[in-house]
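All protein chains but one are shown in place.
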Amino acid sequence: MAWEMLSIIGTIAFAVSGAIVAMEEEYDLFGVYLLGIVTAFGGGAIRNLLIGVPVSALWEQEMMFHIALFAITAVFLFPQDLLKHWNRWGNFFDAIGLSAFAIQGALFAVQLGLPISAIVVAAVLTGSGGGIVRDVLAKRKPLVLKNEIYAVWAVVTGIVIGFGIAVSDLSLYILFVSTTILRVISYLYK
Amino acid sequence: MAWEMLSIIGTIAFAVSGAIVAMEEEYDLFGVYLLGIVTAFGGGAIRNLLIGVPVSALWEQEMMFHIALFAITAVFLFPQDLLKHWNRWGNFFDAIGLSAFAIQGALFAVQLGLPISAIVVAAVLTGSGGGIVRDVLAKRKPLVLKNEIYAVWAVVTGIVIGFGIAVSDLSLYILFVSTTILRVISYLYK
Partner (left out) sequence: MAWEMLSIIGTIAFAVSGAIVAMEEEYDLFGVYLLGIVTAFGGGAIRNLLIGVPVSALWEQEMMFHIALFAITAVFLFPQDLLKHWNRWGNFFDAIGLSAFAIQGALFAVQLGLPISAIVVAAVLTGSGGGIVRDVLAKRKPLVLKNEIYAVWAVVTGIVIGFGIAVSDLSLYILFVSTTILRVISYLYK
């Protein structure tokens, strides 16, 4: 159950963060949808590759498409004066996507019975894939490399899951929310 | 039958467009082959990932290699004064690759019984993959994001195939040719 929720949350978050980057770069309507979709599915594709699910399985979740398209529409329609700080919102949604996919990557590594070091690497790579796709396509330096504190929270996710501290759905949700908050705090007060 | 033809056409088109970008950037002989090959197979690899065919299946089409190498050689030998307008030719071959792979992506999504929104997304992502690989490697902003009208024709392809308007091989060829022409017209008269 937590697994599906995290998939949905991660996909929406990356769709929104792609759309926000496109608006920062002043793309038109179509460009906003494009970068949103490519970020959401690029992130999902990299996650699937890393956790051994066929990339083409993305297509089987038709609900996901509607959710992603709806989320991008919401970004586009959102009152411009509320969103003077794209930068902050972009980072917020990126943080959500990072947390959601990092947990999935770590859970998959645990399932394979891997050691802590591999679980941590799986969390970092799975979590940062979507943002990397977005930034490379928008010709930006990947956020994960520009701002290294970014990935520290993915490392913490890997450690918490790797040592079996978070196992139940509830504890995974708590981990997800607290990782996102920590990431946002580390951004605001750096 | 149409499927194989579209694979061949798409691969050639991306090989040629990669070689043209390499000549624009004044790479030497070897660089032209390299970017041509990487674009053709990068595009094919992304298509395979998205439609659930193993990427390594690329190697089984040995004819494809000879065709791609031959196409790149043709670009390199082509009289320079005929090709003063790389830009236009580059866009032409890119349009061919986009159409060919967009149709394959849409057909695959139809086969899975997916809804229209997913078919459209599959058409856009499968069609634009090759050009994205080429532009990222040449450190350019991806054409698909720079010039958004680009992907509109992939969306149209998705809709036409999704509503079952083009099914027979003949109608797929007609769709392919008209998408390419519309894309070229939208480029010339923008």
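For reference, chains read A and B in written order, and residue numbers begin at 1 within each chain.
In this section, a contact is a pair of C-beta atoms (placed from the backbone, for glycine too) under 8 Å apart; a residue touches a chain by one contact, two chains touch by 3 or more.
Remember, it's a predicted structure, so these values are computed and weren't measured experimentally.
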item	value
Of B:Glu4, B:Asp28 or B:Asp169, the residue in touch with the unshown chain	B:Asp28
Which residue of A:Leu29, A:Ala57, A:Ala74 or A:Leu145 touches the chain not shown here	A:Leu145
Residues belonging to subunit B that touch the chain removed from view	22, 27-28, 30-31, 34-35, 37-38, 41, 45, 49, 54-56, 58-60, 62, 65-66, 69, 136-139
Subunit A, residues in touch with the chain not shown (by the definition above)	49-52, 108-109, 112, 114-115, 117-118, 121-122, 124-125, 128, 132, 136, 139, 141-142, 144-145, 148-149, 151-152
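As a convention for this text, only the chains that are shown with their structure count from here on.
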item	value
Mean-CA-position distance for subunit B and subunit A (Å)	29
